[in-house]
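In this view, the complex is presented without one of its protein chains, the others remaining in place.
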Amino acid sequence: MITFENDYSCGAHPKVLQRLIETNLIPQPGYGEDAYSESARAKIRAACSCPGAEIHFLTGGTQTNAVVLASLLRPWEGVVAAQTGHIHVHEAGAPEALGCKILALPEHAGKLDAGELRTLAATLLSDENVEHMVYPGTVYISHPTEWGTLYTRDELSAISSVCKEFGMRLYLDGARLAYGLMAEGTDVDLPLIAELCDTFYLGGTKCGALCGEAVVFPRQAPAHFRNFIKKHGAMMAKGRLCGVQFDVLFTGGLYYEIGRRGVETAARLKTILARHGVPCFMDTPTNQQFAILENDRYADLRKKVPVGFWSNPDGAHTVVRFATAWYTEDAWLDELDTILS
Amino acid sequence: MITFENDYSCGAHPKVLQRLIETNLIPQPGYGEDAYSESARAKIRAACSCPGAEIHFLTGGTQTNAVVLASLLRPWEGVVAAQTGHIHVHEAGAPEALGCKILALPEHAGKLDAGELRTLAATLLSDENVEHMVYPGTVYISHPTEWGTLYTRDELSAISSVCKEFGMRLYLDGARLAYGLMAEGTDVDLPLIAELCDTFYLGGTKCGALCGEAVVFPRQAPAHFRNFIKKHGAMMAKGRLCGVQFDVLFTGGLYYEIGRRGVETAARLKTILARHGVPCFMDTPTNQQFAILENDRYADLRKKVPVGFWSNPDGAHTVVRFATAWYTEDAWLDELDTILS
Amino acid sequence: MITFENDYSCGAHPKVLQRLIETNLIPQPGYGEDAYSESARAKIRAACSCPGAEIHFLTGGTQTNAVVLASLLRPWEGVVAAQTGHIHVHEAGAPEALGCKILALPEHAGKLDAGELRTLAATLLSDENVEHMVYPGTVYISHPTEWGTLYTRDELSAISSVCKEFGMRLYLDGARLAYGLMAEGTDVDLPLIAELCDTFYLGGTKCGALCGEAVVFPRQAPAHFRNFIKKHGAMMAKGRLCGVQFDVLFTGGLYYEIGRRGVETAARLKTILARHGVPCFMDTPTNQQFAILENDRYADLRKKVPVGFWSNPDGAHTVVRFATAWYTEDAWLDELDTILS
Partner (left out) sequence: MITFENDYSCGAHPKVLQRLIETNLIPQPGYGEDAYSESARAKIRAACSCPGAEIHFLTGGTQTNAVVLASLLRPWEGVVAAQTGHIHVHEAGAPEALGCKILALPEHAGKLDAGELRTLAATLLSDENVEHMVYPGTVYISHPTEWGTLYTRDELSAISSVCKEFGMRLYLDGARLAYGLMAEGTDVDLPLIAELCDTFYLGGTKCGALCGEAVVFPRQAPAHFRNFIKKHGAMMAKGRLCGVQFDVLFTGGLYYEIGRRGVETAARLKTILARHGVPCFMDTPTNQQFAILENDRYADLRKKVPVGFWSNPDGAHTVVRFATAWYTEDAWLDELDTILS
């Protein structure tokens, strides 16, 4: 069976699983205080050139976003995000369930524009009725974005500058960061992210782990962040599960290798789609490709291979997500090539 | 001193105050179970041609919106509102503080469009990822809107039909309903609102009372609504305060008289603004007029008369709200006429 | 008609109402920024010997407790209260609705014991699992308590010392403070409360106002407290309503006069109950008396005069609350005397 439905269709990268086996019966303290988590933290700090970073492991993306936002936002603040931001569209209201209002801005290929962000902050903070409004406290971006696109170094710097100017925190959702880091032509790397963002997370679930996301506070974490984790049901008794996995992912460049594989297979996928006359919704350099199919062709295709529904831009077409990942095999692409013929 | 800053600058309509004096020392049960509240409920039911309505009195608009939405929305639902909706812009995140996500739609002179609402509901409910999204559960409109505009009978019917089609509740915020009901040319009255909406409130604070809003459930109220009121800090020990006031407001047509006075003074205000070459942001039939002033002229004006800041549409201009109310005197308009000369 | 059901059965003290009439048509800014609120604040600061106090007016007790606790507690903290504390028993879960856990301690005539408080704080803060627990952040007391009893100066000082020792804030709910301040033999006055507590409120609703509570932060208020008020639906558009009322209550000693009247009528009530062989549940020096009646006698009594149900200590008896207030007339006590005969 083959699949392009998403990037979490298989289990863990074999090296991750192997290490879980090796460490399985070595007793460790619970709740993230195990030796593997400590080792993983040290490796992530090194990868980010950020020796003082505070790092916590959580289980999944929605949970991570909600807990981080709850910890960053003060009660009178909200979070700025693109209209298409994952937290705004695909998290079932998880931020709002913790009281966080989202201040939505237009998206440009899934990205925030620094100029529009500046206007929003300047307008809100100078509004004479601001006491009746929600202050812009944190800016949420994802990299890759919900559309698989990437910020450039300049774009990220510009957003970071606006945040500093208005006293907002910058938070980057890196659910698929491995794929973003290895995209062709990107000039954004981990040290840059750590320098420009106040908080970000390195995605594990979609980048080789069974589950797990690594939240990084490069400089200063909110007070009592572990209580936030626990209070919102995100603290694992067997914290070792995330620790072991991230320790492997950041050993010998595995995280990057996983990213590279996803990006390379996506590039080949793009070629195949083009060859069969399937247009893409936008040009995307990472592991997700958004193709536009006539509804009939979509209905037919999904009988043969799992793909992801994205949206109906009009009555006759469906935008379909094709995702690759570390586990996507060349043979799957061959088979897709045949199916599309 | 004169003012056009808002419609809550003075106390209560003298008849309201008079009745508070008359009833002051007559003991009554607390928490809305007093005879005055009962009498007011009966009069409101009659005014709405809605003999079975359940009616509760709350203190203010933000509180009312938050408590009503919390009671109407099921945990997987959110509320649809216009981008400019009061709950989305000017309530400091009160709905989100109770976990309610707002699904924002474009505004058309402050109003929702039934067609866009239909598209939103149809799109969301047919999205294959809807489990990861927030369902459209309730539709929030205000009448008059945040821009002082009004729905027509046809527009309201169309929105109500879409709500019924998709199983959504329709909630109308009537903070300034008295002014809306008495606007020239409107074809929307209380019985129509009660017929088309699942819930609405009759504003008191801005329409003659010291404080108080009357929430009307024309057919069926959420179970244990009084617990919602209490739990969200909105139940007054001296419920009589609202009861007495609404009893007076709905005696002898006072609520409409108040509305008429606000609308008439606003019409004269509009003429004065026009005479002095001050353009309005849009044509508004109720008691709020939104004028566009050069920033300098605004700075100068506000030294002479309190008006309300609304927004800065560009670097050089300010949109300024002039509000009239039941207490606006003819002499105030004369004085404004002089000031603007 | 007479009543002993509660202390909010009538409207406002006539002087309060008189002042509402006098000020009714003088325009003022909204949201608590009016001249009357400012004047009231100055008088309350003087009454508390606390010239730097920050003061806000809210509408009712449950709302005030919830908003204040939400503003005082950091996300990892809860509030310590007596088992019988109003917030724990009679607020329909309002604190929890804002995420505040209550850490309940035994009550002693409705009061917290400083020694038990010390043990709780010391135990919790030294617990090796404290990250999985709720930290004691604020201590809630009421004065008078839910049982109408009062703390002594020594008791209050001892609790305050424990709070300081463990970095907890002390919050005093003064819903019926007027009656507490004027109780015979009390050695607790406003300056002492302001000195020992981090926050407290002066009750208006039960002490002569139509509605309204004055929250006092003697030294430092939480950042953006006005946003908390707005966000939780507690900000009145016509803030003048509370401002005018508290301005009158703190002019010429009216607040104390109201308290004295409530206490004196309660003392006479106590004598009447005793004369008719009705035992009290405990000895209470303020305006509420808790009598123990056989169920039959209670059923009979309530047909003749409204009183408040409190509890059923056993199958055969009911504890009944008799409340007096500023409006209780001597003739009412005479009539009760006759009824009990």
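We call the chains A, B and C, going by the order they appear; numbering starts again at 1 in every chain.
Please note the rule applied: contacts are C-beta pairs under 8 Å (C-beta built on N, C-alpha and C of every residue); 3 or more make two chains touch, one makes a residue touch a chain.
Model, not experiment: these values are computed from the prediction.
When the full complex is taken into account, the listed residue touching the unshown chain is A:210, out of A:103, A:210 or A:319. Considering the full assembly, B:71 is the residue among B:71, B:149 or B:245 that touches the omitted chain. For subunit A, the residues touching the chain absent from view are 1-3, 5-6, 8-12, 14, 17, 20-21, 23-30, 59-64, 66-67, 91-94, 97-98, 205-206, 210-211, 227, 230-238, 240-241, 306, 327. Where subunit C meets the missing chain, the touching residues are 76, 78, 89-93, 96-97, 99-102, 104, 123, 126-129, 131-134, 309, 311-312. Where subunit B meets the missing chain, the touching residues are 31, 70-71, 74-76, 131-132, 135, 223-224, 226-228, 230-231.
We take it that only the chains that are shown with their structure count from here on.
With every chain reduced to the mean of its CA atoms, the largest distance from subunit A is reached by C. Centroids of subunit A and subunit C (each the mean of its C-alpha atoms) stand 49 Å apart. Shared contact sites, meaning residues of subunit C that touch two or more other chains, fall at 227, 230-231.
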